[in-house]
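First, the structure itself, so that you have it in front of you.
Every protein chain of the complex appears in place save one, which is left out.
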Amino acid sequence: MGHFDRKFTKRGAPPGEFAPTTETIEPIVSVLSFDLDGLDETNVSSPAEAIDFAGKRAVTWIDVRGLGDGSIVREFGELLKLHPLAVSDVVNVGQRPKVDEYEGYAYSVLRMVTMLPGKDLQWEQISLFILPGLVLTFQETHQDCFEPLRDRIRRGRPMIRSSGADYLAMMVIDALVDGYFPVLEHYGDRIDQHEDRVLESDDQGTGMVRDLYGTKRNLAAFRRAAWPLREALGQLHRGNSPIVTRDARLHLRDTLDHIMQLVEVNESYRELTTSLVDLHLSIVGQKTNDVMRVLTVVSTIFIPLTFIAGVYGMNFDQSHPWNLPELRSPYGYAGFIAVCTVIAGMLLLLFRRLGWLGGER
Amino acid sequence: MGHFDRKFTKRGAPPGEFAPTTETIEPIVSVLSFDLDGLDETNVSSPAEAIDFAGKRAVTWIDVRGLGDGSIVREFGELLKLHPLAVSDVVNVGQRPKVDEYEGYAYSVLRMVTMLPGKDLQWEQISLFILPGLVLTFQETHQDCFEPLRDRIRRGRPMIRSSGADYLAMMVIDALVDGYFPVLEHYGDRIDQHEDRVLESDDQGTGMVRDLYGTKRNLAAFRRAAWPLREALGQLHRGNSPIVTRDARLHLRDTLDHIMQLVEVNESYRELTTSLVDLHLSIVGQKTNDVMRVLTVVSTIFIPLTFIAGVYGMNFDQSHPWNLPELRSPYGYAGFIAVCTVIAGMLLLLFRRLGWLGGER
Amino acid sequence: MGHFDRKFTKRGAPPGEFAPTTETIEPIVSVLSFDLDGLDETNVSSPAEAIDFAGKRAVTWIDVRGLGDGSIVREFGELLKLHPLAVSDVVNVGQRPKVDEYEGYAYSVLRMVTMLPGKDLQWEQISLFILPGLVLTFQETHQDCFEPLRDRIRRGRPMIRSSGADYLAMMVIDALVDGYFPVLEHYGDRIDQHEDRVLESDDQGTGMVRDLYGTKRNLAAFRRAAWPLREALGQLHRGNSPIVTRDARLHLRDTLDHIMQLVEVNESYRELTTSLVDLHLSIVGQKTNDVMRVLTVVSTIFIPLTFIAGVYGMNFDQSHPWNLPELRSPYGYAGFIAVCTVIAGMLLLLFRRLGWLGGER
Amino acid sequence: MGHFDRKFTKRGAPPGEFAPTTETIEPIVSVLSFDLDGLDETNVSSPAEAIDFAGKRAVTWIDVRGLGDGSIVREFGELLKLHPLAVSDVVNVGQRPKVDEYEGYAYSVLRMVTMLPGKDLQWEQISLFILPGLVLTFQETHQDCFEPLRDRIRRGRPMIRSSGADYLAMMVIDALVDGYFPVLEHYGDRIDQHEDRVLESDDQGTGMVRDLYGTKRNLAAFRRAAWPLREALGQLHRGNSPIVTRDARLHLRDTLDHIMQLVEVNESYRELTTSLVDLHLSIVGQKTNDVMRVLTVVSTIFIPLTFIAGVYGMNFDQSHPWNLPELRSPYGYAGFIAVCTVIAGMLLLLFRRLGWLGGER
Partner (left out) sequence: MGHFDRKFTKRGAPPGEFAPTTETIEPIVSVLSFDLDGLDETNVSSPAEAIDFAGKRAVTWIDVRGLGDGSIVREFGELLKLHPLAVSDVVNVGQRPKVDEYEGYAYSVLRMVTMLPGKDLQWEQISLFILPGLVLTFQETHQDCFEPLRDRIRRGRPMIRSSGADYLAMMVIDALVDGYFPVLEHYGDRIDQHEDRVLESDDQGTGMVRDLYGTKRNLAAFRRAAWPLREALGQLHRGNSPIVTRDARLHLRDTLDHIMQLVEVNESYRELTTSLVDLHLSIVGQKTNDVMRVLTVVSTIFIPLTFIAGVYGMNFDQSHPWNLPELRSPYGYAGFIAVCTVIAGMLLLLFRRLGWLGGER
């Protein structure tokens, strides 16, 4: 099992200074430029080239996958006159999701989730700059969740094609949030399975409790990504930022609804997980009780009988009349059996009245 | 037992794109048009026909039950110039309850609950458009909870007949919220029954804990439906939306009170369920304790006695004077009985002083 | 034990429609009219008569105890032109405590509590209308908590006599809130008793846990009555309603302080109850531990000894020299006793070192 | 152990009516009057005398310790024209801490805590009136926490001497809040001690759990005093009351910081107490587990062996060749010992592999 996601910024670096904390992954820069008339798409090798390419059509989306040693981020920062604080946040991955507005542009930190089978969730920081006519995104790795969105742009949907960069940015955020749904669904299925196993008392030692613990931990990480995003986008929606126009704002409201739903379902799952653990524990406790009852019934019946049998196995000298006269009686054994039967019967009656015989024997 | 309600939108589709997530249920379109002078009611086969029918009287209610392949929703959207985001939310069922205001109309997502005996609660998305003079509702299935409201309109109550579309919309929301009360009452009865069973110690293994878990889960789903509705309607009530007039606003306040009450009673039930589980567990724990005490009392008394009986059952050579001289005594057996009685009596006294004999034997 | 208070409105009826949910209790209408000069008091048989009587002095209080079939409420509603929504809330008892302002008057739903020995708390809906110069109250049953207030008015306190209807209404609310204090005190005493019993380990099986559960349930019902009232009155106090004048507002602040105190003490009691259950359970767990220790000490000492005694009770053929030679030794029994003593002694030493002998034996 | 502090007002009395709920403690009235030029101090016997004395210097502090039958409060109320609601709150002790502003003066209810060794905390209501040039305090008993403040005034600190009555009032509140710190420190020490005892497993039956319960209860009472005070003073600080001048406001902010700190530390202690109880319970549970393991290891090894010994103690007729032939073998006993050793060894190996032998034996 992997470990808890603790990759937050270690800031030996001052705010606004440049100190990349990512692994060195070779950057791929792809540019997508479009307006109602057409669409140009290319991969470029330098920031300057990308920005040159950008001016030709109404809206351009520059997507950088992999940050290398971070120098590409710095170059973009210098060319587009981005604030050093924002530039340094791009490379100091592990930032809290947020939307920061600067004069003339906005900068947003988002978190993309990837679910690989048999592993903990993989979280990746996505940085998003919204400039006039330009959307600039940075991704930590080559892993990508924006291909469906690119396809839609290529297919030439008029709604996207005719809108501005802010609208495109909202679509980017929305695509990212869409990636959260299958994750929650996965955990929902998992909880369902555990539920069935608990309800069928298909007990597998402590394995289930551990699995539920893992689920809880991943749901907590999920919340840490979704909750601040909700806050940041809510602020953007309520605020009167000139960057986000009216039409993009309507879509932002829609995305916000989705995040709210994610947050609420996530909370539900967390509660359900806790309840399931409690349910499991109470069933285990009940079973311990049942086991104890069996032991007690059997012991309580046979321990006195064994004592009596032990008594008549004693070797007291039979020549003395007071020593174990029962042994010399012709009906001694019959009497012993009778006494044992009576004792066992009475104890069984008592246990039946106490309700200890129901179900488990 | 059914599964947890996890039918939230899987958005491979972009916001505002049309991607139905419902089953294909043949749509039934019923139109109810009325003013103070009269009432027309009919079933139509196409959106255009329904809207034609609508213009003749002051207020019209078009109710679509079943969404088919979603094309009927799209047609309504085009005819009434509804925003694509709203139209796509109608078919992407599983949305969070909300009220979205657009220019000239409002769109609300609501959740209808149906309780079928022996099953989990069935939740269905109801979409509600409030336009000038027109209320348009979409239901996922043919299941319907609006018949009593339609009856009241048919019976010609002046208050409904003389009011506008916004008033009708409030009545629709109110009818839907009314459907929540019997559900909560059902769970209230269930909790009462469990309470009686716990208090009568009518223990049935782990069945009750499982049932309480199911209740908890359904109450959590209930809250997920009621809580955002409260928020959305509260916003509509406080806001100065031109869509909701003063008289409808008074009724909205009333509906809000009902939702608040539902939310509070729901919270109470959730707490009660948790308390009941704890109470049950504590009674089970107490019983385990009682069982243990019986075992301990019986064992502690007889184990030493059995040892003594075992001692006098040993076969040491009696020809040696130091070997088990008690066996050769004429009062050996009497002495043995005396010793056993004294030991048992002392232990019983001790247990009485420890309070271990009270109640269970 | 009674059942949980679940009498909330079942609204098959539309909002504002008239559908009484109370039992039919014959209404008693008493009228109290006063100003600085004097006081008139009478019982009347019809709403019209009551309202006629009202005009003569500055302030009139019409109190209706028992709602009959609800027609009397409807008559008052028509005569005083009260909003149908408010009128229907009077007879649909089980409403959430609230204060609704209408034009020219205010309507408040309150909950009165009656504590009958050996029963759960009885909650009753009190409806209060504040009109200019007139206070109109409706009570569900003939049970009454306003007699001390009436007495004070009769005794002619100038502060009440010289103030308006709003001041009288505040006094009515205050009298009702005063009725909450003895209830909380009762539960405080009960918690004290349980505390003493837990601390004296005066364990009575599961009875106490059940009783604490009942207390918790009643405190939860209490909170559901007090919390919305706090909210509603707080809103009235902060708001700039023309209905409540400055002097009445000062008294409202005082009543609010009392409700806040009730709410806080109630919360404290709920926490204390939970802590007491935990304390009880931990003491029970500790006792189980003690019981187990006794069993283990006794068993662990005697089980090996019994085995040894059993060995020397075996009947192996003594003619073979290797079969149980100890039996033939003249010091066999003495050796047996020595070995048993050493084993028991060593185990006792071990148990003492483990701290298992302290206290319970 | 004393009882939970439940002395809240029992209001049979109407708001603003005079109904003392304190014990009759003879009032002592001390007056302290000062300005930059000098200081007069005296004890007086009547309110009128005190107020006469007040006019001579810039600021006067009248402190009444003990409320007698309450008539002295009423006299002050009449002479200074205080609102009847405030006057009645002085004698109806057990009010919630608050700050009420009236025209021209403010009234504050505060709670003083006294910690007597071996007892629960003693809470006392302090009433404080801030009038122009006059501070009037009422204390329930002769117990006093203001002596250090009086000393500072007597020593003639210019900052106090030159400031107004509002500044003096802030100093009074601050002196009272200062009295809370040693109490929290006491409980902090207590939690430390319990921590050490738990960590050293110095288990003393249920005594510690009880003591922690008492601590929890006292911390809850503490919170009920500190929390509303924080709220009330915060309101006074944020508000633009003309009664509190700018300089006094700075000191109020300081006092507020202290209360916030008290509240936070109190919360920490409450959490720690809960965690400690859990820690203790988990250690007890672990011990039960250890005890069980010892019992199981010993029983599981010896019970089968005892059975085998019992078998060879049976008296089947040896003349039949099939009856217990082992008894007639010359190596029967040796074989028996071998079998027992093998069984015991295998079980010990199994237990070692299960990890049941580590630590406790």
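Here are a few things to note about the model shown:
Read from first to last, the chains carry the letters A, B, C and D; within each, the first residue is number 1.
Going forward, a residue touches a chain if its C-beta (ideal position, glycine included) is under 8 Å from a C-beta of that chain, and two chains touch if they have at least 3 such contacts.
Just so you know, these numbers come straight off a predicted model, no measurement behind them.
Within the full complex, the residue among D:D144, D:D174 or D:D211 touching the omitted chain is D:D174.
Per the touch definition above, the residue from A:K216, A:H237 or A:H320 contacting the chain not shown is A:K216.
On the side of chain A, the interface with the absent chain consists of residues 1, 3-4, 6, 8-12, 14-17, 83-85, 89, 95-96, 98, 100, 203, 205-206, 209-210, 213, 216-217, 220-221, 224, 227-228, 277, 280-281, 284-285, 287-288, 291-292, 294-295, 298-299, 302-303, 305-306, 309-310, 312-315, 324, 326-334, 336, 360-361, using the contact rule stated above. Taking the complete complex into account, residues 148-149, 152, 157, 159-160, 171, 174-175, 178, 181-182, 184-185, 188, 191-192, 195, 199, 201, 250-251, 253-255, 257-258, 260-261, 264-265, 268, 271-272, 275-276, 278-279, 282-283, 285-286, 288-289, 292-293, 295-296, 299-300, 303-304, 306-307, 310-311, 313-317, 320-324, 350, 354-356, 359 of chain D touch the chain not shown.
Throughout what follows, only the chains that are shown with their structure count from here on.
The fewest steps needed to get from chain A to chain C, moving only between touching chains, is 2. Touch-path distance (fewest steps) from chain B to chain D is 2. Shared residue numbers account for under half of those found at the interface formed by chain C and chain D, and the copies are therefore classed as meeting with different residues.
With each centre defined as the average position of its C-alpha atoms, the distance from chain B to chain C rounds to 24 Å. For chain C, residues that reach two or more other chains under the stated contact definition are 285, 288, 292, 295, 299, 303, 306, 310, 313-315, 324. Interchain contacts (touch definition given at top) occur between A-B, B-C, C-D.
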